[in-house]
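All protein chains of the complex are present and in place, except for one that has been dropped.
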Amino acid sequence: MIINHPLLGPRDAAEFVYLGDAALIERPDWQARDAAEAFYEYGYLRDNPAGKHAELWYHEQGDRSWLVVTRDTTTHEITSVEMARDVARAKGRSK
Amino acid sequence: MPDYSLTPAAPLAGTDITIADTRLVAPADLAVVSVALPLGAENAAEAAIKAVYGVALPEVGKSRLAKDGARLVRLGSDFAFVIFTHPTPDAERVVAGRLKGAVYTTDQTDVWVALDLSGANARRALERICPIDLHPDAFGIGDSARTVMEHLGTLIIRTGDNTYRLMSGSSSAGSFRHAIETSLSNIA
Partner (left out) sequence: MSQINRISGGQIDRAQEVKFTFNGKWMRGHPGDTLASALLANGQRLVGRSFKYHRPRGIFTAGSEEPNALVELRKGAHQEPNTRATVTELFDGLHANSQNHRGSLEHDLMAVTDFLSPFLSAGFYYKTFMWPRAFWEKLYEPIIRKSAGLGRLSMQEDPDIYDKGYLHCDLLVIGAGPAGLMAALAAGRSGARVILADEDFTLGGRLNSETLEVGGMPGARWAKEALVELAAMGNVRLMARTTVYGAYDHGVYGALERCTDHLATSGGKPRQILWRVTSKRAVLAAGATERPIAFGNNDRPGVMLAGSVRSYANRYGVTPGQQVAVFTNNDDGWRTAADLVAKGVHVPAIIDVRDAPAVCDVPGARHIRNAGVVDTVGRKGLKSVTLTDGQMIPVDCLAVSGGWNPNVHLTCHQRGRPTWRDDISAFVPGRDLPPGMAVAGAANGAMTLAAALAEGRAVANAQIEALGFKPGKADLPRAEDEPRDCVPYWHVRESTKRGWLDLQNDVTVKDVKQSHREGFRSVEHLKRYTTLGMATDQGKTANIPALAIMAECTGKTIPETGTTIFRPPYTPVPIGALGGRSRGRDFRPYRLTPSHVWAKNNGATFVEVGNWLRAQWFARPGEKGWRDSVDREVLATRKSVGICDVTTLGKIDVQGRDAAAFLNKVYANGFAKLAVGRVRYGLMLREDGIAYDDGTTARMSENHFVMTTTTANAVLVFRRLEFARQCLWPDMDVHLISTTDGWAQFAVAGPNARNLLRKVVDAAHDISNEAFPFMACGEVTVCNGTPARLFRISFSGELAYEVAVPARYGNAMMDVLMQAGQEFDATPYGTEALGVMRIEKGHAAGNELNGQTTAHNLGMGRMVSQTKECIGNVLSQRPEMLREDAVKLVGFRPVDRDRGLIAGSHFITKGDAASMDNDQGWMSSVAYSPSLGHSVGLGFIKNGDTRMGEIVRAVSPVHGTEMEVEIVSAHFIDPAGERPRA
């Protein structure tokens, strides 16, 4: 597989480490009233779509950036690659 | 009190071999200092670098030679290496002193070992271990990439027409040199 890194261009998947669902960015608020339930869902429940899936890849043998790669799990087609940090900021994690 | 002194021994010191008309040399006294750009103060940090080194910090994946011969390599959006010749173990202090707190510095000199590969067959040898496209049109002089070669994290910089600087972890220096030597002997 080839991942088109937003800063570095196309790189071989061998340079990357896979983590999984990009929903892991959306870590719940530890002080919320339902924090225990929210963390349970955060920790254990994942969507497993046959089709487009936003997932986290880490460019370990590269610039050490975490990326959000949108990949079709049935064809491996990659439709977008974003810096996870930008995605996290867009999701309002800048606190 | 007895007078102890420590003699440095860099892992690949003295390496100078030629196989397949291609020379592999360990550059002496190479210092590496990482500079990280503080969040929100990136512009000030870049300005400080430009003021000190006379050249702007390059784009990610590029490197640039400063007036004093130091090479600035941008490795990520917020960090870079300054690579320069400096024999004593205070490279980080030197860089930190010049940049006066505009960046966070960490000494990386002993984290890395470097090998310079030069000769007409350099690219052919690297083809066996380097996943990066090193065609001159794709990897220009000064371009750099951090990648993996024979399971080892490696920084490769194209320093000239047929010359490359390869840097990898110092603890695995022997395996690193062996990987490049094998590539050379396999194409010889």
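Note that the chains take the letters A and B in the order they are written out, and that residue 1 is the start of every chain.
We take it that a contact is a pair of C-beta atoms (placed from the backbone, for glycine too) under 8 Å apart; a residue touches a chain by one contact, two chains touch by 3 or more.
Please read these numbers as outputs of a predicted model, since none were measured by experiment.
Of the candidate positions B:57, B:130 or B:180, contact with the hidden chain is made by B:130.
Residues touching the missing chain, restricted to chain B, are 1-11, 34, 36, 38-40, 78-79, 89-90, 104, 106-112, 127-133, 135, 137-138, 150-152, 169-176, 178-179, 182, 185-186 (touch as defined at the top).
Counting over the whole complex, chain A has residues 1-2, 10, 12, 17, 19, 24-25, 27-28, 30-31, 35-36, 39-40, 42-44, 56, 58, 60, 64-66, 75-78, 83-85, 87-89, 93-95 touching the chain that is not drawn.
Quick note on the criterion: only the chains that are shown with their structure count from here on.
Note for the complex: chain B touches chain A at residues 60-61, 75-77, 131, 145-148, 153. Against chain B, in their complex, chain A makes its touches with residues 7-9, 11-12, 14-15, 60-65, 83.
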